[in-house]
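Have a look at the structure below before the remarks.
A single protein chain has been omitted from the complex, and every remaining protein chain is retained in its original position.
Which chain is which? They are A and B, in the order written, and residues in each are numbered from 1.
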Amino acid sequence: MDILVDKSPRKGAKTRLTLFLILAGILVVLSVIAPKLAPNDPYEISSANINAAPSAQYPMGTDRLGRCVFSRVLMGARTSIFSAVALVAITFVIGSLLGMASGWYGGIVDTLIMRFADILLAFPQMVLAIAVAGILGGGMFNAMLAMGITGWTIYARLARAQVLALKREAFVDAARLSGCSSLAIMFRTLLPNMLGPMIVNASIQIGSMMVGIAGLSFLGIGINEPQAEWGSMINNSRAYIQLAPWAVLGPAIATIITVMIFNYLGDCVRDVMDVEAGE
Amino acid sequence: MAKYIGKRMIHLVGIMIALSFLTFLLMYLAPGDPAVKKLNAQGIAVSPEVLEAVRKEMGLDRPFFVQYGDWALKVLRGDLGESYKDGLSVADKLAKALGYTAQLALGSMLISLLISLPLGMLTALKKDSWLDYVIRFFTFFGNSMPNFLISVLLMYFLCVKARLLPVVADRSLKGLLLPAVALSVPMCSRFIRQFRAEILEQLSRSYVSGAVTRGVRSRYILFRNVLHNASISILTIVSLTLGSLFGGSVVVETIFRWPGLGKLAMDSITYRDYPVIQGFVLFTAVVYVMVNLFTDIAYHWIDPRVRED
Partner (left out) sequence: MKKLLALMIVLVLALSLAACGKKEEDGTPEPEAKILRIAESFAYASLDAHKDYHGWYTSIYGMTETLFKIGNDLSVQPLLATKAETSEDGLTWTITLDPKAKFSNGKAVTADMVIRNLQRVGEVNDSYHDVSAYVFTKIDDTTFTITTDSVYPTLLTDKLASSAFGIMDLDSGDLDNAPVCTGPFKAKSFEPEGTVEVEKNENYWNGTVKLDGVVFEYMSNDESKLMAMQSGEIDGYSSVTAAAKQIYEADSSRYKLTVIPATRLQFYVLNKNTLSDNVRKAINLTVDCQDIADYLGGTTSPAVGPFGASAPYGQVTKPAVDTAAAEAALQADGYTKNSDGMYEKNGKPLTIKVCYYSARSLDTIATILERQFKAVGIGVELVGTEDADSTYRVTGDYDLALYCMIADKSGDPYYCINALYRKNGDWALAGFANDECEALIDELKGETDINRRAELANQIVQMTIDDNAFGYIGLFNKTTVSAPSVVNIGENSPFDFYAVNADTDK
């Protein structure tokens, strides 16, 4: 068994990164210009076309209210992609910063941050989500808030664990001895070393967030009909999975492809960083 | 260590007070009246007089702090109270649901670990091979399916089409299988990715190349050093996941009619059954702190580097 092979960075990491960046870019552009691409009005209902199979007019068929699934998937891209990416970005930054500070400084800073995280993390997410939805009402922003309140803690904990483990490494001691400030060590020395696993985690979280927001709609909170959003589309059509599978599969496949692109993107980021670390 | 555990216990009390208060406040602020819920259970209109009487009987007409204080005093005497919905003891309800949730949590965790530990290792070692690509594809796939879709698909294909398992599952191991699998699909997908990343991270550390240069056998390095060092992160991931599993999974429990904590919590929230919600929140706080305690103790056990903290 040759375990050293694995150290060598993947060849063409940068090419792949470019490829998936372009794919992700296409997704973002698509979501922006979606209204122009939609062949039908995504909100137009029609009792004559309930659960119609895919056809030239309706490329992905129609749902239980006779709405064009394809147009709704296109329209839903904006809501679904934007909300998940924004949510992960915000929670990632906040969580990582707090986690690093916590791990590096220790003491009272650590106690305060981690106890706060503890309280939020110990909070059953469902109770929190339903309370948020109940107090503030449903809708996209509140669903994001419900997910985000606890979302940052996972990054904080991971960052803290990484910092704790790295803190004792020789290169950190070296940096400290060479007179670098705490902030410099945290951002120049520690951050690059811990970013790999954290970004992999964040890329997975984009998917989890999309799926999580979809889960909220199963519980009857989160995004309301008739707004086109993939999670609520899947949820509202799931009863028809045997009759009109396209109404579920359309948004489901869109979700899967999007999540995969972001996962692959995270992977490539990691590979590229490996290459750079190797150099 | 005893002192450390003692400190954590005090910490637990703090969290429980903060959480119980926050929950009470949140539920108090959220619209929804337990008396209305109770009376409206079957969609029958209630007269305002009846409603007032019931609110009074349930103590809902009292000010917020009185309600909370009353509840907190009772808890201090070891009494979690009775459910608004059916008058059963909250402790009994939680204990019963916990039993089912524990089976589901352990079952799905076991399945996930059995699959993802070897696959995580394999994909790290065979990095960039076709095997790595295929497995990665499936992990991404599994990770992007909403839980209810996995559950409904599993049920449709395994129970209705193939008739391998019953839809109306009893509470046996056979009945446990399907919900456990449904829960473990996304879990495996996450684990494999995370384990792979962690092992790769370790493999790229200087001690590995150092040991190889010194002529230490690969197998030895892998099992003695790499896995050993990776196990910190793996344990963190596993224990955090286990902790969240112990809160129950509403979706899977509802679809597979598994009477666990998730279902109980969801029902209690829908019914605004404050005593049960409170009991549930306290319980998850205990689980959370315990899981973390266990994780930290395991850290100390496995990695002497953190022992000094």
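To be clear about the criterion, contacts are C-beta pairs under 8 Å (C-beta built on N, C-alpha and C of every residue); 3 or more make two chains touch, one makes a residue touch a chain.
Because the structure is a prediction, the values reported are computed rather than measured.
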item: Which displayed chains the unshown chain touches; value: A, B
item: Contacting the left-out chain in the complete assembly, out of A:69, A:98, A:113 or A:133; value: A:133
item: Contact with the hidden chain (one of B:72, B:227 or B:290); value: B:227
item: Interface with the unshown chain - residue positions in chain B; value: 31-33, 36-48, 50, 53-54, 57, 83, 85-88, 99, 102-103, 106-107, 109-110, 113-114, 117, 152, 155-156, 159-160, 163, 166-168, 170-173, 176, 223, 227-228, 231, 234-235, 238, 254-257, 259, 298, 301-302
item: Those residues of chain A which, in the complete complex, touch the missing chain; value: 43-45, 47, 50, 64-66, 130, 133-134, 137-138, 220-221, 224-226, 238-243
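Keep this in mind: only the chains that are shown with their structure count from here on.
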item: CA centroid of chain A to CA centroid of chain B, Å; value: 20
item: Touching residues on chain A, where the partner in the complex is chain B; value: 1-7, 10, 106, 115, 118-119, 121-128, 130-131, 134-135, 154, 157-158, 161, 164-165, 168, 196-197, 200-201, 204, 207-208, 210-211, 214-215, 218-219, 231, 234-235, 238, 241-242, 248, 252, 255-256, 258-260, 263-264, 267, 270, 274, 277
item: Parts of chain B lying in touch with chain A, wherever the complex brings them together; value: 11, 14-15, 18-19, 22-23, 26-27, 29-32, 124-125, 127-128, 136-137, 140-141, 143-149, 152-153, 156, 186, 190, 193-194, 197-198, 200-201, 203-204, 208-209, 212, 218-219, 221-222, 226, 232-233, 236, 240, 244, 247, 250-251, 262, 265-266, 269, 277, 280-281, 284-285, 288-289, 292, 303, 305-306, 309
